[in-house]
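Of the protein chains in this complex, one is absent; all others appear in place.
And then subunit A:
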Amino acid sequence: MDALDLARWQFGITTVYHFLFVPLTIGLSVIVAALQTAWYRTGRHEYLQATKFFGKLFLINFAMGVVTGIVQEFQFGMNWSDYSTFVGDVFGAPLAMEALLAFFLESTFIGLWIFGWDKLPRKVHLACIWVVAIGSNLSAYFILAANAWMRHPVGYEVNETTGRAELTSIWAMLGNTQAWSTYLHVVSASFITAGLFVAAVSAFKLWRERRDAAGVEGTAGAPPAGGERELFRSTLRAGLLVTLVAGLLVVFSGDHQAKLAAQYEPMKLAGAEALWNTEDAAEFSMFAVGDTEARENVIDLNIPYVLSFLATGEFGGTVEGINNLQEQYETAYGPGDYTPNIFVLYWSFRLMIGLGLAGVAVAAGGLWLTRGRRLPTNRWFYYATMLALPAALTANILGWLLTEMGRQPWTVHGVLLTAESVSPGVSLGEVALTLTLFTTIYGALAVVEGWLLWRYVKAGPAHLVPAKDSEGTDGADSTDRVPAFVY
């Protein structure tokens, strides 16, 4: 164990943790903005309730996303200063752009939105949440462009005198096919997550209402009338619909990602498929148990031609294998182990797809079961919808494990090794200390956030918008009061 290993663990832990909150922020910002738009246009009280209810949950989550994001920006310099010095010229640009173009927008307008309910004209206040949503989505693009550059470096050259990478075309970098393809994939996955969040919360409320009513009246079976049922039935369907549409985009962009990987990161694709030797008409692996020492699979359950088709668009296409790529890399870059962790890659890939598709399937099934004015009486429907949320969060994390671990041993594919990126002046003890404290605090904060979300969900929208008074409260009469929405 040395500082490099711990720095990698720290990057992994802080990034995965940050990414628990980011997808929800990206997707929920748009969903909350859409709910507020619906309220603005129809004036219906339920939409105001839904806006404030999901808005509150959004803010609890948003705060975590913001504070853990700062760590991300600082840790390149703290733990990876040789990397930073080498690529800052290229990699720093999108980060600075994110701050200047997106993060300022998000942070200023979220303040205006939280505190502006009674201070701004309704139209302007609505615009604020849309600016937040646009800012979140814009910020994702810049970060993913920076990340994509590490996996497929374009628009740069290495200056031999200074020994640093230098940007030659910002447009090449921002227009990197890996960047926009990854963006489409990650943002659709974010909308699946946010859609399932809204659906799971709504399902929970409906399930609770049913259960309680059944307990009180002793009439298990038919869902009771009244309460917030109509509201949560609408948001349930909206969440499921968002999930389904985003699910189609995720499949489309995921397919494109596989083809890009075959082209630019063949080792990642080979690892994700545990394909040891180059094959024509390669088979898609359904289940494999491999022996990573002997570099072969012991058990293999495959579907013929599918991998070749996925990777190249042709059933007979050639897909390169791990052993062959290892040889190629040794020839090109000198001796060394260029094989990432195959076990992690193989299972991340499979589970990501499996859990993601399960979430989308729940959405499709749920939309069917809630058609017309129906609400299913079977509690399994509610359980499945609630379980789909952790499944989606897990799929997001596995996607990043695949992306980042598949890039190893490189930080910048074919250009800079991870081992050459770490901060030379930072000791093992220092990284160990910060890793321990970050992990402890992050763990504690996860409990706090989970508890807060739980009690706000349990309390429901009624306490945020108590009386049915949507038609009068937003005028000038209450200008001087700080509404309950603020701190």
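The working rule: a contact is a pair of C-beta atoms (placed from the backbone, for glycine too) under 8 Å apart; a residue touches a chain by one contact, two chains touch by 3 or more; residues count from 1.
In the analysis below, contacts and distances are computed from a predicted model.
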item	value
Identity of the absent chain, which is to be given by its UniProt protein name, from "Aspartate carbamoyltransferase", "Zinc protease", "ABC transporter substrate-binding protein" or "Cytochrome d ubiquinol oxidase subunit II"	"Cytochrome d ubiquinol oxidase subunit II"
Omitted-chain contact residue, chosen from A:Thr37, A:Thr85, A:Thr278 or A:Thr318	A:Thr85
Among A:Ala96, A:Leu248, A:Val289 or A:Ile303, the residue in touch with the chain that has been omitted	A:Ala96
Which of A:Leu4, A:Leu28, A:Leu48 or A:Leu112 contacts the chain that the document leaves out	A:Leu112
Contact set of subunit A toward the excluded chain (per top definition)	59-60, 62-64, 66-68, 70-71, 73-74, 76-79, 81-82, 84-93, 95-101, 103-105, 107-112, 114-116, 119-120, 159, 164, 166-168, 170, 208, 212, 423-426, 430, 433-434, 437, 441, 445, 448, 451-452, 455-456, 458-459, 462-464, 466-467, 480-487
